[in-house]
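All protein chains of the complex are present and in place, except for one that has been dropped.
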Amino acid sequence: MAAQPKALPVETRNYLRGGGLIGWLTTVDHKRVALMYALSALVFMAIGGIEAMLIRIQLWSPDNHFLSASVYNQIFTMHGTTMIFLVVMPLEIGFFANFIMPLQIGARDVAFPRLNAMSFWLFLAGAIFLHLGWLWGGLPDAGWFGYANLTERYFSPGLNLDFWVVGLLILGISTIVSGLNFFVTIISMRAKGMSFMRMPMFVWSILITSVLILIAFPPLTVGLVFLLLDRFFGTHFYVAAYGATPILWQHLFWLFGHPEVYIMALPAFGMISEIVPVFSRKPLFGYPMMAYSIVLIAFLSYGVWGHHMFATGMGPVADSAFAITSMLIAIPTGIKIFSWLATIWGGSLRMTTAFYFALGFLLEFTIGGLSGIMHASAPIDLQQTDSYFVVAHFHYVLFGGVMFAILGAIYYWWPKITGRMLSEKLGKWQFWLTVVGFNGTFFPMHLLGMWGMPRRIYTYGAGLGWTHLNQLETVCAFILGISFLVMYINLIKSTASGEKAPADPWDGRSLEWSIASAPPAYNFARVPEVRGRDAYWVMKYGRAGSRGVAMFMAGQTPPVPESMQAAATGPIHMPAPSIYPLFVALGLMTMGVGLVIGEWRIIILGSITLLVSVVAMGFEYPTYGQEPHDLEELAPSSGGIDLRKAGLWAFLGSECVFFASLIATYVVYKSRNIGGPGAGILEIPLTSISTFALLMSSLAMVLALNAIQRNKKNLMRMWLGLTIGLGLVFLGIEAYEFTHFYHEGLSMQTDLFGQSFFTLVGFHGAHVTIGVLWLATVWFASFSKKFDKSRALSVEMAGLYWHFVDIVWVIIFTLVYLMQQVKGA
Amino acid sequence: MSEATHAAGAIEAHGHGAEVHHPGAGIYVIVAAFLCVLTAMEITVFYVPALKTVVVPVLLVLAAAKFALIAMFFMHLKYDSWTLSAFFLFPLLIAFVLLFALLMLFAYLAHHRG
Partner (left out) sequence: MKRATGFIRAAMLAAAATLAGCAQGRELPMTTLAPKSDLAVWIYRLLIEVSLWDALVFAIVMVVFILAIFVFSTRVGEAAAPWSAASDLKLEVAWTLGPALILLMISIPTVRTIFRSQPNLPPNGSLEIEVVAHQWWWEFQYPGKDHIITANELHIPTGVPIRLSLKSADIIHSFWVPQLGGKRDVVPGQINELTFEATVPGMYPGQCAEFCGESHANMRFRVFVDSPRQFAEWEKAQSAAPIAAALIKDPAAAAGAQAFSNSPCTACHRIDGVSKGTIGPDLTHFGSRATMASGIESNTPAHVAQWIINPGHVKPGAQMPAFGLGGKQLDDLVAYLESLK
């Protein structure tokens, strides 16, 4: 194994060239990964766009038979799923955040480059997976929101929804890994001097988006797992006949779904906050408030999911609470709109295409925000929800807002990314076509909604007064389609024969403009030292009162700062390529296919691929980060928190939300249980023993860490062995307990108690198993000669995970076992 | 998974040795003893009928104490950077909010079953 990352000569060519096909398949360069995201997303954007056109053709006239009901349902389901998961998120997070954020914080890559590549391959696998149902009779057709219990096997017997469930799970893993990666990158890898309050606003938005991803995706995962169990293993998580309720899905889904709106909107806010100051030639107005409002929006967005469910009958108290929290979000959002306007006010405006789109964003997003206030008011929402008014609203937010920002960002950052300029002329054409097409398509939907046209209907009757507006919308939708054709032409022309882009075409303010376009593989020859907000601007012009002010006022271009011209002082270490991320994704996808089509040999093939790739990835670079010259240049701005430890803690935080979703389900369903043995079957003496074993294993674990920190390897191995042993005792007791229950007549399929008990405790057991495997890996690795005090971190990491598993058991033991007689909510 | 970029390596190799002031084995054993005592108390509460009325709050307090002991000492959040605690405590707070909110929402639904 070519274990050592290569030292690159500083004059290495830009990241786009070299390596061939294998180079792209094995790349871990954040820029190449980003570009692969962009390419895939642009392809899916075309697919999603065609789906939109088909929808509009079908709605041209009443009682139209262009598409059948079944095909229409597939098309609108895939339009939503595609645009959200395969276009907007990969463009914003996979592409722009991945490419630009490390450049803006002065980093050479993200924190975990191989995990970054893995995120991409998992994304692609999940995206393809969603469409695989097509080969087996049809695409998913239950809406992007997939409301239970329509999604139960009884009502939707096809494989299409199986592909949807598993595809979304794969996409979820990809997204969580990305979120974790970017979170740690921003926390720990900022260049010297880049404090939080000096970060570009786009970096702020990605930081908070990552946090949202970490806390919002677990409920979706849990909801999908329940659905998977229902569809494949005969449980009844959403079946009313067993006392369960399909409303559970809606809560879990919207606990994810509403933060998801902000997962899409916050990066857009960040992009606008980059574009507006640059083309107004003014600093961002109210920077601190802009940062705090992002944080506040994210926090509030987690408490408003109920406004998607006003019609479900949550009761007046919950309705009022969710109405008020939803309205509160308007306050930080308003702050953002006004601050952008104040940034423009009095600025020296340069009317580029990027700025056009930013201005377009301001108006269209404001309209979307204002209609949002309408259905934050629960009674009004009862008329508007599930009508075309809502379709209008969220397209104003997600297209007029998010997509306008993405288009602006494409025009803004394209020169940096590819080294070529885009045609401004085509850009302006695209802008006006988009504005006309977009407003013409979506504004009339407000009216149609108020005139009573429901969403998701493949046809409507004549005589309802909806026909003319629908025809207007269809015509405008085609104008919108043409505007995207113009963009694709512009992108292709630029790539083929565009004008070469200078390093700093817009007189930019942040660090990405300080390096060549396209950037070299290592980004920065010397990592810059940040001396203020708008880091590169300060480098170019200095602070107020300096010579640069006069230059700026005279309209002169400042020379490239000396510090940026300097060559590197030594070799630059870049992470070496790896093929395993690709195989992890392939393995998971193969497993999924096997599961869906019910072929266990394919599942085994996939599992082996996955397991081998994960283990191989773990042992790929055993000495990484140990070379002496790793110490040069980059002083941490983060108080010396290790990347891996930061990542693990953030992951454990995410796990808290995961288990909270499971525990909530358990408590609710235990109280709704009908018949069956119930919680009385649980045995306290037996589980007291396993609780004791797990607690003692935690003690052994810390003693093992203590030993290796004092360089006592044998002692460490002994304590670690004891930890593993006690873990196995715990698992053994659990296995006995499960089989015992099974013989007593309690299984996953028996009743609500059975299914939620086995799922919760089973997931914990799975965590214990992974913990045991992890500890065993460390135990074996400790026989290597190189394993000494300096490797204490790998013991500590495994230990943290182990203690977390213990903590979860503390909660489960109390809530599930000791409170078995307590009546639920 | 030992993976980190170049920059990361610097931080790790630098920061780690200096940062760690983990407690000694003695403290660990004392904490473990506390954990055992708390667990014994929990089980006692379960079996003593007289405590039936207060069983929920008592058990919750005891579990919270165990939770905190493990997080603070075994996971040495007490000795590590505050940032790491924040990474964990914020989602934990969110998790509790989620749990509480869902229980309240479903408690209302329980009156409307049909």
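Every chain is named by a letter (A and B) in the order it is written, and numbering of its residues begins at 1.
Here is the rule we go by: a contact is a pair of C-beta atoms (placed from the backbone, for glycine too) under 8 Å apart; a residue touches a chain by one contact, two chains touch by 3 or more.
Keep in mind that this is a model prediction, so the values were computed, not measured.
Asker: Which of these, A:541, A:666 or A:719, touches the one chain of the complex that we don't see?
Answerer: Looking across A:541, A:666 or A:719, the contact with the absent chain belongs to A:541.
Asker: Can you tell me which of A:23, A:234, A:465 or A:598 touches the chain that was removed from the display?
Answerer: Considering the complete complex, A:465 is the one touching the chain left out.
Asker: Hey, which of A:312, A:607, A:749 or A:777 is the one touching the hidden chain?
Answerer: Within the whole complex, the residue contacting the unshown chain is A:312.
Asker: Which residue among A:285, A:506, A:692 or A:774 touches the omitted chain?
Answerer: If we include the chain that is not displayed, A:285 is the one touching it.
Asker: Among A:86, A:130 or A:323, which one is in touch with the chain left out?
Answerer: Touches the omitted chain: A:323.
Asker: Name every residue on chain B in touch with the hidden partner chain.
Answerer: Given the touch definition above, chain B has residues 109, 112-114 touching the missing chain.
Asker: Can you list where chain A touches the absent chain?
Answerer: Residues 68-70, 73, 141-143, 147-150, 155-156, 240-241, 243-247, 280-289, 311-313, 315-316, 319-320, 323-324, 327-328, 330-331, 334-335, 337-339, 341-342, 344-349, 359, 362-363, 366-367, 370-371, 373-374, 377-387, 444, 447, 450-461, 463-465, 468-469, 471-472, 475, 537, 541, 543-544, 549, 552-555 of chain A touch the chain that is not shown.
Throughout what follows, only the chains that are shown with their structure count from here on.
Asker: Per the centroid of Cα atoms for each chain, what is the distance between chain A and chain B, given in Å?
Answerer: Distance between chain centres, rounded to whole Å: 26 Å.
Asker: State the interface residues of chain B toward chain A in the complex, per the touch definition above.
Answerer: My answer: residues 1-16, 18-20, 22, 24-25, 28-29, 31-32, 35-36, 39, 42-43, 45-47, 55-56, 59-60, 62-63, 66-67, 70-71, 73-75, 81, 83-84, 87-88, 90-92, 94-99, 101-110, 112-113.
Asker: Considering the complex alone, what residue numbers of chain A touch chain B?
Answerer: 5, 107-115, 187-189, 211, 214-215, 219, 245, 247, 251, 255, 302-303, 306, 313-315, 317-318, 527, 572-575, 617-618, 620-622, 624-627, 630-636, 638-646, 649-650, 652-654, 656-657, 659-661, 663-664, 667-668, 671-672, 684, 688, 691-692, 695-696, 698-699, 701-703, 705-706, 709, 792-794, 799-800, 803-804, 806-807, 810-811, 813-815, 818-819, 822, 824-825
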